[in-house]
Each structure stands twice: as structure tokens, then as C-alpha cells.
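Heads up, the thing below is written out as C-alpha cells.
The complex appears here without one of its protein chains, the remainder shown in place.
Chains: A and B, in written order; residue numbering restarts at 1 for each.
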Amino acid sequence: MSLSPDAARTSPLARIDRPGQTFLLLLLATAVAVPVLNLAVPPSSPFHVPSWLVPLFGKYLCYALLAVAVDLVWGFCGILSLGHGAFFALGGYAMGMYLMRQIGDRGVYGNAELPDFMVFLNWTELPWFWHGFDSFAFALVMVVLVPGLLALVFGWFAFRSRVTGVYLSIITQAMTFALMLLFYRNDTGFGGNNGLTDFKEILGFGIQADSTRAGLFVASALALGIGYVICRLVVTSRAGRVMMAIRDAESRARFLGYRVEHYKLFAFTLSAVLAGIAGALYVPQVGIINPREFSPASSIEIIIWVAVGGRGTLVGAVLGALLINYGKSYFTTVEPESWLFILGGLFIAVTLFFPRGILGSLAGWWGGWRAGRRAARAPAPAPAPSAVEEPAE
Amino acid sequence: MSRFTHSHRRPSALRSLARLAVLTLLAMAALVGPAEAQPDDALRALLPALAEGSYSDKGNAVIAFAATGDPRVVPVLEAMADRRLYTLAADGSVVIADEVDGGFLVRDPLTLEEIGVVAKAELEQVKTNNGLRSTIRDALGGLTLLGPDPAQRLAAASRVFGSRDAGALPALEAAIAAEEVEAVRDAMIRARAAVLLGSGDQEQRLAATDTLSGYTDPEVRSLLAAMMRGEADPQVRAAMEDALAAIERTLALWRFAGSLFEGFSMGSVLLLAAIGLAITFGVMGVINMAHGEMMMLGAYTTFVVQELFRLHAPAWFDWSLAVAIPAAFIVAAAVGVAIERSIIRWLYGRALETLLATWGLSLILQQAVRTIFGPNNREVGNPAFMQGALDLGSGLTLTYSRMYILAFCLIVFVGLILMMKRTPFGLQMRAVTANRPMAQAMGIRTGRVDAMTFGLGSGIAGLAGVALSQIDNVSPNLGQAYIIDSFLVVVFGGVGNLWGTFAGGMTLGVANKLLEPWSGAVLGKIIILVAVILFIQKRPRGLFALKGRAVEA
Partner (left out) sequence: MIAAAVTRREPSSALLYVDDVTVSFDGFRALNGLSFYVDPGEMRAVIGPNGAGKTTMMDVITGKTRPDSGRVLFRDRYDLTAMDEAAIASIGIGRKFQKPTVFPQHSVFENLELALAGRRGVWPTLFARLDGRQRRRIDEVLDTIGLGAERTRPAGTLSHGQKQWLEIGMLLIQDPELLFLDEPVAGMTDAETAQTADLLRGIAGRHSIVVVEHDMEFVRALDVRVTVLHEGSVLAEGSLAHVQQDPRVIEVYLGR
């Protein structure tokens, strides 16, 4: 993972490595191909992508963006957040609130002023925090602001007092757990157990329409691409190297004069914002957001996407998210009993046998193979390296 | 007798048949009754006098009747005072009758056995006037207040409290003087105060108010509140106000005590759940996310043991927990050791990886239990001695199951402390906690200590599972419900010190329950979470953290 000393001097585009370029090209191809094959190719054709697949793929892309966000903090900053599902869900709720307001009087109770669940609870007026969500622009601001602010405040408290390692993991988990309890309550004002659903349209487009779904798919691909590029630029900057330095030897970084908490806070907040955006794109495609997204289990699952794909590689996070979620879709329909066995087994297998994940292991083999070739060409013995130290946790 | 009838109008043949039946019944009662209760004769002989003669004759008869001190007198006199005492027109015998659908239900006044239903015309009411009724009440009050059965005396005292009949006062005074049972005496004093509250004398009313302020039951409160509204004397009124406030304070204190108990009860459960976690984290630096599932295994072990008891030895069911406790410990500990040897030992020094691997394990264990036992709640019974509750009055009840769990938790905790302090294994464990390389250098087989420690931590989780099975649903999700709380206890209490875990568990439990009435359960929990997060700002290593350089190495 060691970056060439010249990396920082080259243009931003060149800071995206070969796997990254491949990924971006594939993403671009998918972003074009899926809508075209869905909308322009007739259903009779074998190349037609059926309409139900488009939001499913879109959902995977949102998960991939979420995984990239988690990789930024875990892979590069060493912060194992077990609460990123909360940021994802908050972004999702912000979008969901906009979508609820768009229902207008088409709800079951036909109340133009209040969402159905408020009518059901005999509420007479809109709570203050629902105001403004009629506006798409306002909702977008909230999608970024709410997760970002929560991460900022939470992170400020946590990092300032040097809560690290498993302690940090546990309090992030407690954070999402607390939010889950809060959102399950009817009085909190977010639809309680059922969450927000029955959306009708987004920006005036029917939410079920093929063209809307295609548009959301493209937006998700775009968000993933941009999110990836931002993260990549951050981790290849000197700030990124400081983050990795913090991950590997926190106190050394501190004694070099770096304000460790500022770097962590930056990474954590950026990551939360990306997670929030992923959540906002996720909600219109799956058509519902409910408190289960806050459950600690959902947050831990994100970690395994990243671990399987390869922690600290960004592209690996995308790969892991896609593979595992495809696996989940497949197994929960074919053999629902087996899924938790598989997922649990994955957690154990990856940590025991593939701690670097798919991409990390591949890179290791590739590096070893190249080193072997170089050694074969120039048989001068390389200086024997001492044992590589485990990164300090 | 020949005009006895059934409630429904029927053809005369049927009616005669019914009469015959009633006659037979009465005859049988006459035959059987004396055989069952010999002194019945004497009492029964006094019955007719109650219905004969002038009011003053009847009054004398009442006094004579009551003087027998027989408890069976009470319903008769009560019925008389309530004008429910009749004579049968046919033979003049005294009965108790109550209006029912289509007539009057007639009962024998002494045995209270139902005789039948008759028309109103068949009955003649035993007439009473105010003076007589007052005599009856006095007799009744004195009689039952002085009766041989404490339960009855208590009931009589409550009756006086309810009626606040000044006429009962002399009897009450006598009874108070004679009473030896504390609780009954107390009830009598309360009754006297209630009566005196309505007296004309300010002094007496003030004294009564003062007496009543020592009671917390809702009747006293409503009585005082009602009297206060009608009270003209400002001084008495103020005294009543003070009394009510004092009662409220006492009640608040009781509620607080109740919350405290619930808090300690919850704390004991949290402690049981967290202690194994704290041990494994303290000694090995391992966060075991499957810890909750170890509790679940303990609970399911209890379920299986109980099923076996139900099948093979239902008579011994109360002893099932005695088997379940060691069984749950052994099952969970064995699984724990297996986990340590197969997974965790490869991950030492990588706490975050361990966290993920054990999470995976928890998913597998949950699904395995779901596959074997099904996804629904399993019924785990309480042994008889754990059912029910101890009522301390003033709305404070302590369920036995929670009291036993509290005791169980303390026993486990003390046992653990002793084990840590007194046994070679405990010594080795503490050595490894303090300085692993040094312990290793001194010849302690740290691998074995790790396996045993993990086994011990898991075993205690298994014990926690037994306790949980007694108060919570046993389902595959059992562990998940407690794991986050247990983590908070560990984070809050700090690792490497069992007392820290103890303080952490009890503090969180009590804080939770004290917050609950004020904020509601969910919000209370959220407040606790936020408080813990803020707390570790000040003490990032917990309440009882080790200080110094060694910890940071």
C-alpha cells in the first residue's frame, strides 16, 4: 500500500491507480448499459434488463458507496465504526421525509397537510423538524448536514478524549443502537416501527416509473464514482498518509505534531456524509426506510463487505459490497436458513485466513510474483527484511 | 312450606315436585346440620328471638346472640342491619334472603347454604329501626373486633374505617387495648383515627389527622382529601394538608425504594451478563461479540433440562434449576473453550479482528439455535419457590424471581472474587492481566490460562442465561438484547477490576430504573447511552481503570 513518493506531485487524475481506473471504467459502462438495456431494448430481446433488476442494482451501488465510506475510516484511519448504518439511515430518512411530503393528499387518509402515520396518531400539525422537507434542495442539504453534524459532534467527543480501538467501536455501536430505539418510537415523529414508505414521486417523476428508476440508477453510479474519486484523492494526499500513519502508530504521529483528533474527525465526518448520500439514494430505489437500518447488526455487516473486499483499498470495498449483497439476495431467496451461516462463516474465514481481503490478497500475490520475476532477472540478494510488524491496533 | 315455588312459573305438577325437592332439602339440612356442628343447636335456638317482640326485645336478643362470640353470628347480624333478614311465612324460621331475578334467594343464616328461591309474599322482613341498627352495629363491631380470629378482627377494623361509625368507638377502644397482633392493632388505630376525624372536637380531629399521616394506603389518602375539602376549621385543614403532603413524601420514598430494587435487580442481571465479558476483555484483550449467545446457550440449556424433568421427573421439577445451573455453566464453558482454541487464539493482539470473528460466530450460533429449536420463544418455567412476590405494602412488591436472581448474582460474584484471590488459577489469571510477557517468562502457560479464562467467562454467561430464562423470553435473540448493555457496563466500569464491573452494572441498572418513571423506558435508555459516552470523555478507560504506563504499552 506504500505509495510512491512522487504520487503527490502528479495530477489528481494520475493519483487513481490501475484498479481504480478499471473500476471507474466498468462503473461508467454499467451506468450507460443498464438504463439503455432496460429502456431501449425490447423485453423480448435476451439483452433486455428487466425493470425489477434496475433498482436492485441501484441498491447495490448505494451499498458500495457506503462500503467506500466505511473503508475510508476503517481502512485508512483505523477507526472501526460499528455505527455507520446510522449515518446511512439518517441520510435515508432525510430523503424519505422529502418523499413523504411529495405524497400530498394521495395518502390513505387524503390529508394534504400531514403524512398518513401522523393522521393515524391523531396529530394535528406537522412537527417543526418536518418543515422545509417539501423542498428537494432543503432535503439534499439535510442529507449531507444531518449525518455530517452527528459525526462531527460524536467524533469530536470521542476523538478528543482519545477513545480508540474496541472502546470506540462499542460506543459507535451504542450510538446507532440509541438512534434505533429513538426511531422505533412513534412519538419521535418518523413513522415509528413502519418507517416512511408508500412514496409516490420524486421531483414530479413517478417513483415506480422505469425512467425514474433508470435515472436513480445513474445517479447512484455517479455518486459512487464521485465518492470513490474523492476518497482516493484524500488517501493519496499527504493528509491521507497522515491518516495511515495514525492508523499504524498513533502516538508517533502525535509526537510529530499532528493533531490526531482533527484528522480522525475529518475522515469520520467525510465518511458520514458519503454514507448519508448513499442512504438518500437508497431510499427512493427500495421504496422504504425504517428503523431496522439503525440496528447494530446492519452496521457490522458493512464491515464485512469491506473486510471481504480488502480493507484499505477502496475498490475492494466496492467489490465486497457487491459480492456479499448479491450473495445475500441469492441465498435468502434460495435457502434462507443458510444465509446467516454463510455470513457468519465469512466473518470468521476472512479474519482468520484472508485478513487483507480479496483485493489485498491479490495485490500481495501480484507483488510477490513481480518481486520473484525481478529477483530472477537480477539475482543479487535483497537485504533480508526483518519481520514486518503488525500494525498497532 | 307448600307454597314454595321455583323462579319460573310452571305447571302445578312441576311446582309440587319442586316443593317436594325443597322440602327434602330442608329436611336433609335439618338432619345433617346438627351432626356437622353440634354447638349449632345453641346458636340456632337463639335465632327466633331476633325476629320477635319489640325493638328493645330484639335489641336484647341481638346482644345475647352476639355474646356467644361465634363467628357465624356476623353474617346474621349484618343481614339484620341491612334488612336482609326475613322469616319464612310458612314456618317462621329465620333466613337470609336476597332479591334475585324472579324472587328471593333464601339461605340458611348460619350455614349460608342456599335453600331455594321464593316469592316475596312467602317472606316477612325482620323489622329494624335506627336504634336497633345502632345496637347491631355496636354488637357487630365489638364482637368481631374482639373475635378470636385475627383476620376477622382485621376485617372488622377495616369495616369501621369504611363506615367511620362513631358508635363503634367504645368497642374499638376496648379492642385496641386488648389487641396483641401488631398489624391488627395498627388497623384499629387507623380506624379509630378515621372515626375521630369526623368528631366535633378540634383537638381530636388534629390528633386523628396526625395519626393518619403515618399511613400511605390510597383509602387514607382519599379519606383525608375528601375530609379536607369539607373541613371548615382552617387549623385542621392545614394539618390535613400537611398530612397529605407527608403521605405523598412517604409514598415517593417507597416508590424510590421500589425503583432502587428494580435497579439493583436489573443491575444484577447486567452484572451477570457483563462479568464474563469483562474477564475475557481484561485478561485477553478480547471483545467477545458472541458473549450474548453464550447466555442464550445457557437459557436453552435450562429449557432442555426442564423439558427432561417434565418428561421424566415432573415431581422434581422444582429442582430443575439445581441441575440447569451446572449444566448451563458446563455447556457454555465448553463451547467457549472450543471457540478460544479454534478461533480466538489465532487473533491475539488484534482486538478488532476478534470482534469481527466473534460476531460471525454469534450469527452462526443464533441461526443454529433457530434451526434446532425454532424461531419462537420457548417456555421456561419458574420453580414454585420463585413464583409470587413479597408485598411490603405501600405499593412495593418484590418478585421472588428477581430477589433470587439478585442473590444468585451476588453469590456468583463473590465466588468469582474468591476464585481470583484464593486459587492458583486466579493468581495466574491476574498475572496474565497485569503483564502477559512477564507471566509467560515466569512459566505460566498463558495459552492454557487464556482457554480457561475464556471458558470461565463463557460459563458465567451461561449462568446469566439461566437467570435470564427466569425473567425473560428464551429466544434465539436473547443474547442480542443484552450484549450492548453489557458492553456499556464494561466500558463504564473499566476492565481488569471486577469491582469496576460490579459498580458499572449496578450504577447503570439503578440509573436506568430511576430514570424510567421520569423519562420513559426508551428515553431513559438513550439518556444512559449518552451519559456513558460523555462519561468516557472524562475517563476513557472506565470507572476503575488501571493507571500508569503499563496499561498503555
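Please note the rule applied: a residue touches a chain if its C-beta (ideal position, glycine included) is under 8 Å from a C-beta of that chain, and two chains touch if they have at least 3 such contacts.
Owing to the predicted nature of the structure, the values given are computational and were not obtained by experimental measurement.
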Hidden partner chain, touching residue among A:R106, A:H131, A:R252 or A:R370: A:R252
Touching residue (missing chain; options A:V234, A:A272, A:I303 or A:V350): A:V234
Which residue of A:V260, A:L274, A:I342 or A:L359 touches the chain not shown here: A:V260
Subunit A, residues in touch with the chain not shown (by the definition above): 1-5, 8-9, 234, 237-239, 241-242, 244-245, 248-249, 251-260, 262-263, 266, 383, 385-386, 388-389, 391
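In this text, only the chains that are shown with their structure count from here on.
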Subunit B to subunit A touching residues, read off their complex: 281, 287, 343, 346-347, 349-357, 359-364, 366-368, 371, 480, 484, 487-488, 490-491, 522, 525-526, 529-530, 532-534, 536-538, 540
Sites on subunit A touched by subunit B in the complex: 80, 154, 157-158, 160-163, 165-167, 169-171, 173-175, 177-178, 181-182, 184-185, 296-297, 300, 303-304, 307, 337, 340-341, 343-348, 350-352, 355, 390, 393
